[in-house]
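Shown here is a partial selection of chains from the complex, left in place.
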Amino acid sequence: MLSTTPAAASLRRDMGHSRSDHPNLVRLIAPDGTAVGDTDVGLSPQELRELLRLMILTRRLDDECMALQRQGELTVYPPFRGQEAAQVGSAFALGPQDFVFPSFRELAAALVRGVDPVEYLQYHRGTWHGGPYDPLATRFAPICVPVATQIVHAVGWAMGAKLDGKAACALTYFGDGATSEGDFHEGANLAAVFGAPVVLFCQNNGWAISVPLEVQTAGPIFRRAAGYGFPGVQVDGNDVLAVFKVTKAAADRARNGLGPTLIEAMTYRMGPHTTADDSSRYRTEEELAAWAPRDPIARYRRYLVDAGVADQAFLESCDGEAEERVATIRARVVGTAAPPPSEMFDHVFAAAPPSLERQRREALGDA
Amino acid sequence: MPEVTMVGALNRALRDALAGDPRALVFGEDVGRLGGVFRVTDGLQAEFGKERVFDTPIAEAGIAGACVGLSLAGFRPVAEMQFDGFSYPALDQVISHVAKYRMRTRGIASMPIVIRIPSFGGIRGKEHHGDSPETYYVHTAGLKVVVPSGALDAYRLLSLAIADPDPVIFLEPKARYWSKEDGELGVEGPGIGEARVVREGADCALIAYGTMVSRCLDAAGRLADEGIDARVLDLRSLVPLDLEALGTAARETGRMVVVHEAARTVGMGAEIAARIMEEAFDYLQAPVMRVTGYDTPYPPASLEQHWLPSVERICDAARKAVAY
């Protein structure tokens, strides 16, 4: 039944091998750390180092979350290992006025945006839905599990920003699998028609749980954009500078009133779909091995060191800081208890109607 | 006192909301230049501009989802789904987000959304143009659901719905769009969550909403001729439900008939029967009767009069309840 499309298959095979295989792919740093494009993306040395620091920190945190889940401190956790550049590079390109609409795998982006990881992780701890960080204060919408549904929220917010005449954009994260949903399409088309300032950021990590890209779509995802009448760009999602550059350009474009952009960041999910998943059931060791040398952190570290922007001391400080911060996060996560059951009734409506008040009493007694 | 149709009253409520709250927006399919297929939004785009009153592509999930994003941006979206049967593509966004966003964000993110849906049958409409979608919404915790039965209350309920901090599904009974009422438009009167006795009566109570309220009044008239004194209760608000009013009617009459167009199984009639039992079991002199649409898809126009609750069916049920 499955007609493996040669285009999609070769895309996955070639991705990252050499740039010329991939005429459309934006890449500034090759997997071996050498510059293959203009790496002056307008960032200061300190900012360049900051990108590395954030990737090291978030990876360390990701690892810790896996451990926390194994130890029963989180109910389930979807790791982003391998996707650090895609998330850090894109989130770093936004300003404080912009609003992010994540999917469910964007802890790294959340951290970059200043969301408290402990509050974020309450979702995976099973103590609250969505966050429960403040989405309005952080300008980071709640974790959104129904695939692709958050895309339309981002478009709606962007329509509002445009109505308000604000120079701000929305950026929404979603996966390759999400592009098959009707909501992706309705969102993209609405964004185009209303000229909404939104960046549609697809982390194409090659898999949607066990379903490979070629079962998800028969054409490169970035090419969808032309059909809606806005630009689509494919970027090496493991090249943090390239991701930063295309996202910055798309966000500027949006804020300047030029409408949406679709970014397809080619990356790879090195871990399982979630801690509940056994990815050895559907993908090969060879595929994993082929992606290992394209690691986003190793590549960028080497580039920065070679360029003289980062030295050994800096690298060590990153590791040290990560260790420390993650220890604090762990302690706070482990320390958080379930909310009182009354909260089930508190937030359904601004004011609970009498029938719900009765149910609250039924559940909790007259307390 | 001026006479107004339900369409006119709804139009005025939207106009007053747009004029009174700069954050209110009206959008949907054909609501702009055309003024909506039922003209409920007539003239609003001309008056308030294309930025605040606008047409969308045909994308119901997109419309509902945009409401969520616009709410986060501080707007008050008033969206239209063109017909009951075309509100279903938006159900996922409504169930998974519109209804749950406040809960998910622990009350931080309000969803002051109104989704207007011309609903119910009785206008000889085509397939998908006569559905009664209330159960889907009423069962979804986090939504309020209201249904006006006449023009004045339509103004009141829509104004209150737009002012409400929570999402309100606003079901407009198409068959009552051209019904007229005399009186001043205003929001004074029963709020969301309050039912209204539209006819007093001591022998039994007819419980209805939307189009069926006037049909119950007709039935009550006929029953009066037979010596049966039927009370008619207009629910107005399906969520929250006025348990007080239901309990009172049950205790005072002991004989209850619930009337709605929706298919019977897990329709509002089931909920009301269950609630009445919970509220007033000892007062019940007869089982709560349900006069409803049947458990079939809404039929073609030529058969709808056999499907919709008729005055005769309502009277029959009331007679049975009284004779029980």
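Note that the chains take the letters A and B in the order they are written out, and that residue 1 is the start of every chain.
What we mean here is this: a contact is a pair of C-beta atoms (placed from the backbone, for glycine too) under 8 Å apart; a residue touches a chain by one contact, two chains touch by 3 or more.
These numbers come from a predicted model, not from an experiment.
Write the stoichiometry of the complete assembly in this structure file, using the chain labels as they appear.
A x2, B x2
Everything below uses one rule, namely that only the chains that are shown with their structure count from here on.
Could you please state the distance in Å, as a whole number, between where the Cα atoms of subunit A are centred and where those of subunit B are centred?
Comparing mean C-alpha positions, subunit B is 41 Å from subunit A.
Hey, which residues of subunit A end up touching subunit B in the complex?
Within the complex, subunit A contacts subunit B at residues 99, 101, 128-132, 134-136, 141-142, 146, 149, 151-161, 163-164, 170, 182-183, 186-187, 189-190, 193, 343, 346-350, 353-356.
Using the touch definition from the top, list the residues of subunit B that touch subunit A in their complex.
25, 51, 56-57, 59, 61-62, 64-75, 77, 89, 92-93, 96-97, 100-110, 141-142, 144, 165-166, 193, 239-241, 243-244
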